[in-house]
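Only one protein chain is missing; all other protein chains are in place.
Moving on to subunit A:
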Amino acid sequence: MTQTVSRPEAGAQKAPLPLDVEAIRADFPILSRTVRDGKRLVYLDSGATSQKPRSVLDAERDFYETCNAAPHRGAHQLAEEATGRYEAARATIGAFIGAPAEEIVFTRNSTEAINLVAYALSNAVTAKEEQFRRYAVGQGDEIVVTEMEHHANLVPWQQLCERTGATLRWLGLTDDGRLDLSDLATVVTERTKLVAVTQQSNILGTINPLGDIVARAHEVGALVLVDGAQSVPHQPVDVTELGADFLVFSGHKMLGPTGVGVLWGRYEVLDALPPFLTGGSMIEVVRMEGSTFMPPPQRFEAGVPMTAQVIGLAAAVEYLLALGMDRVEQHEKALTAYALAKLAEIPGVTVIGPPDTVARGGAISFTVDGVHPHDVGQVLDDLGVEVRVGHHCAWPVVRRYGVPATTRATFYVHTGYDDIDALADAVRKAQEFFGVATPVTTREAG
């Protein structure tokens, strides 16, 4: 056991944290439960899905208890109130990213938001309305992604290319986990119709230099879709500064409910896209011979929407705004610096991704020599430390770095230094359990 006692650290400095972790933890009912025979829950998997503060749960419950009705239908009082709350939530969520309400489309999650755009671009090919054909993708056109993308921002584009005969191209990665932009000008060309890129990698933590990519894409007349699933929850994002044409993100990764995601699009672009899903709510006039559609955002919201979840997401946004997104970002930066230093102290542990906090978020993926990530995760779980193991829906990334899978820790507003210490201790326990630990004396001697 003496092997796991931490020594006074030169590298791992605990900078004062901008957020009051204890006060925040009290807002999250789930954090008071224990796991695996009474262990404190050390939740380091917010990158997969975040936990929810009570105010989000209350907002959903309040909607159902006081004014549940289908919005944008009916003329009764409940329908009016439900519509009012739904549209107020849209305005709140839009303001959070610097966008007007009419540019916010609600989807099921980021994945569906990306599919919405991908299908709109192929639906455009056969649209009978001239106005919907502007962004049609076909043979000879190219879609550009990066090797860093989550499957959600890769597979829909592969499928779009298969449907339309367009070609998929991609930007590669450097050995230190960054986008290789050296061939940006030859990959993004006049043939490019859309560039899809993540703002923050869900596996490497890398924050990408979107300015250069957006500038090049717009220079050649291509659209830009930014995957904000891992950035919008963790850093201030303003679409007017971003300069992109689309931004997608998921409510459940930012303290909100599951079942709601957001597609932001520049109005002019959204207005030129045909619908993805069709049915009720999104139509203007329906006749047996054919139909016309509403303007955005209603054109893209077929069927009764996820009203309670949208209202819950607005409550999550208000919670984050009360904390301050600048402070959320700084909080996670301090935790990331500490975690990188703590992991660097453990022989046999290798971080996959940028080694410091420059242009880096809080997703930390690592390998442990001699112990498969699943087995690392199992030991961590036994100690109450809940992380993600596997390829993190970014299979090309793990393949690029020559590892079968990684263990990934991700942080959020309730994460404190004690959680990181628990992680580091548990990693050492995993090494001990599988007989690959390096004795402390050897390290000090070396």
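FYI, contacts are C-beta pairs under 8 Å (C-beta built on N, C-alpha and C of every residue); 3 or more make two chains touch, one makes a residue touch a chain; residues count from 1.
One rule holds in what follows: contacts and distances are computed from a predicted model.
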Self-check item: The complex's invisible chain, by UniProt name, from "Sulfate transport system permease protein CysT", "NADH-quinone oxidoreductase subunit K", "Nitrogen fixation protein NifU" or "Cbb3-type cytochrome c oxidase subunit II"
Solution: "Nitrogen fixation protein NifU"
Self-check item: Residue among A:L19, A:A99, A:A136 or A:V389 that touches the chain left out of view
Solution: A:V389
Quiz item: Which of A:V379, A:A422 or A:A437 touches the chain that is not shown?
Solution: A:V379
Quiz item: Can you list where subunit A touches the absent chain?
Solution: 36-37, 372-375, 378-379, 382-383, 389-391, 395, 398, 404-405, 433-434
